[in-house]
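Shown below is the structure under consideration.
Apart from one protein chain that is not included, each protein chain of the complex appears where it belongs.
== chain A ==
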Amino acid sequence: MQSFASLTISDLWIERAERDLCKGLSFSVQSGDVVRILGENGAGKSSLLKVIVGALSPEEGRIAYSGEDVTLDRSILQQDALYIGHSVGVKQRLSVAENIRWYCPDVCTNVLHEALKSLELIDYMDTPVKKLSAGQTRRVALARLWLSQKTLWLLDEPFASLDVKGVELLEERIQQHALAGGMVILTSHQNLLSLASRDVMLLP
């Protein structure tokens, strides 16, 4: 993880389905920030995260990561970012442990076991993900937050389908990450006033 990182977005214009989702949007995020993106359903919260991580192209605007302009080539940002979208990107045919090794190949077994224990997935380590529930599948994806060393977290509705304990666990982890100098941008309907240091509002 980088000791100090920043993400600067300037004059961002995202158009999707012939509709402007945002125009002239600017904000910046720094180490220690937890930014929550607010907006109605369909306001473009998910699209904004996709644009930041480079899965979707904006019409206009600049994105800089730790001082480097990554507008055209997002790879520097991507190597340091962890993105979890609506479909969490967990392979259905692989087991929980195999999925984690796919994403974080260098993690050592003890650390893996610890993380799976805290996520209550340890008994399912060798179970194919397609036999898990939606909440458990999301936990498999969230294990990356414990096991990968990325600075920038982009989490799209990370609390969806999690139980109360899962929500608490995730809130705690997000806070730890921010304290350690990480950056978190998330979209959520949950009331996270205690958690988020700032809000970005997407107006329809």
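In this text, a residue touches a chain if its C-beta (ideal position, glycine included) is under 8 Å from a C-beta of that chain, and two chains touch if they have at least 3 such contacts; residues count from 1.
One rule holds for everything that comes next: contacts and distances are computed from a predicted model.
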Among "Anti-sigma-W factor RsiW", "Heme exporter protein B", "Autoinducer 2 ABC transporter substrate-binding protein" or "Urea transport system permease protein", UniProt-listed name of the chain not shown: "Heme exporter protein B"
Hidden partner chain, touching residue among A:Leu12, A:Ile37, A:Val90 or A:Leu162: A:Val90
Options A:Gln79, A:Ser133, A:Gln149 or A:Gln176, residue touching the unrepresented chain: A:Gln79
On chain A, residues whose C-beta touches the chain left out of the figure: 50, 53-56, 74-81, 83, 85-94, 98, 101-103, 105, 128
